[in-house]
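And then chain A:
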Amino acid sequence: MRYEAPQSIDDAVRLLAAGAGAHVLAGGTDLLVKLRAEMVEPEVIVDIKRIAGMKEITAEGGGWRIGAAVSGAEMSEHAGLAASWPGVVEAAALIGSTQVQGRATLAGNLCNASPAADSVPAMVAAGAVARIAGPKGMRDLAVIDVPKSPGKTALEPGEFIASVFLPARGERSGDAYLRFIPRTEMDIAVVGCGVALSLDAGGKVSAARVALGAVGPKVILVEAAAETIRGRTLDEAALADLAAACSAAATPIDDKRGTVDFRRHVSGVLARRAAVIAEARAKGEKA
Partner candidate 1 sequence: MVRVRLWGSLAEGAEGQREVEIEAGNLRELLDGLGERFPALRAELERGVSVSIDGRVYNDSWFTPIGPESEVVLLRRLKGG
Partner candidate 2 sequence: MALDQTGKTRDFKVVGTRPNRPDGIDKVTGRARFGADIVAPGMLTGRILRSPHAHARILRIDASKAEALPGVKAVVTRADFGDVPDHVADIMDNCMAGAKALYDGHAVAAVAANSAAVARKALRLIEVEYEVLPSVTDVDAAMRPGASVLHEGRQQETVPGGMSGNVISRVEFGHGDIEAGLKRADRVVTRIYRTAATHQGYIEPHACLATMGPDGQADLWVCTQGHYMVRNTCAAILGMEQGQLRVTASEIGGGFGGKTTVFLEPVALMLSRKAGRPVKMVMSRTEVLRATGPTASTSIDVKIGMRKDGKITAAFAELRYQGGAYPGSPVDMGSMSAFAPYDLENVKTVGWDVVTNRPKAAAYRAPGAPMAAFAVESAIDELAKGFGLDPLEVRLMNGADKGTRASYGPTYPAIGLKATLEAARAHPHWKAPLGENQGRGVACGFWFNFGGDTCVSLNVTPDGTVNVSEGNPDIGGSRASMTMMAAEELGIPYDQVRTIIADTGSLGQNEVTDGSRVTFAVGLATIEAARAAKREMCRRAAMVWGIDEDAVEWEDGAARPAGPNAGKFPPMTLKEIAAIASNSGGPIAGHHEVNAEGAGVSFATHMVDVEVDPDTGATRILRYTVFQDAGKAVHPSYVEGQFQGGAVQGIGWALNEEYIYDKDGILQNPGFLDYRIPVASDLPMIDTVILEIPNPGHPYGVRGVGETSIVPPLAAIANAVSAAAGVRMVQLPMSPPRILAAMQGRGRA
């Protein structure tokens, strides 16, 4: 195995495109676990942290571009980003321990393609777009289209995610992400739910995106859930409908972390709770 730390995107792409056995290293919090378990045996590891811009969070068109090597801790410490997309930042902040926060990245969480990735439902709810560097140059792909199935992404050989873009947050808008874990920390999500919504001047939901994690082979954007609350005030009846739509949309499995029944039920519970937080944020309340 070789270790390379290219200084430019082009050099990184060249290394990645040279053979099938290349792996991208950003935070490394998934890759090093797989290396140790001998689940992957790369010929070359391409550390992208020394490429200019990879560790930066930059304002762009009212939104934020987050470099692929920005850690969760760096996101949490960025006041502007945290004010715009608190749900995404909190989702990233839920990944692992303080120690893992020092390294783990949004792009890595996305590329790991785990159905239970915490940041992915939040990014999907936020309408995030990944910028992908590759042999053919740069391309943008909606975050929801990046994971294909457990462990598989839409990235072509030689490609890597260079940044994630979070669009401008609209007026009277807010987002939230909640997950269920058995302990209070250090677990993989049994269910995750991201909600981003906008309110009209009257306080009714004008737009919404609701995404579920860990209840299907990949993140689920629950259009029916968004549909059911659009045009409504988030009263008890609307929240109950939202919860029911999410429970219905979940397609979970039984495994060591939870059961089908539990995950379906909790999908609704979390959607309801996340929507309440997102609504409060949209109203400018502290939540």
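Here, a contact is a pair of C-beta atoms (placed from the backbone, for glycine too) under 8 Å apart; a residue touches a chain by one contact, two chains touch by 3 or more; residues count from 1.
Basis for inclusion: all candidates are chains of the complex that A comes from, given by their letters.
All values derive from a computational prediction rather than experimental measurement.
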Complex partner of chain A (touching, any copy) among 1 or 2: 2
Complex contacts: residues of chain A adjacent to candidate 2: 36-38, 180, 182-188, 190, 255-259, 261-262, 265-266, 269
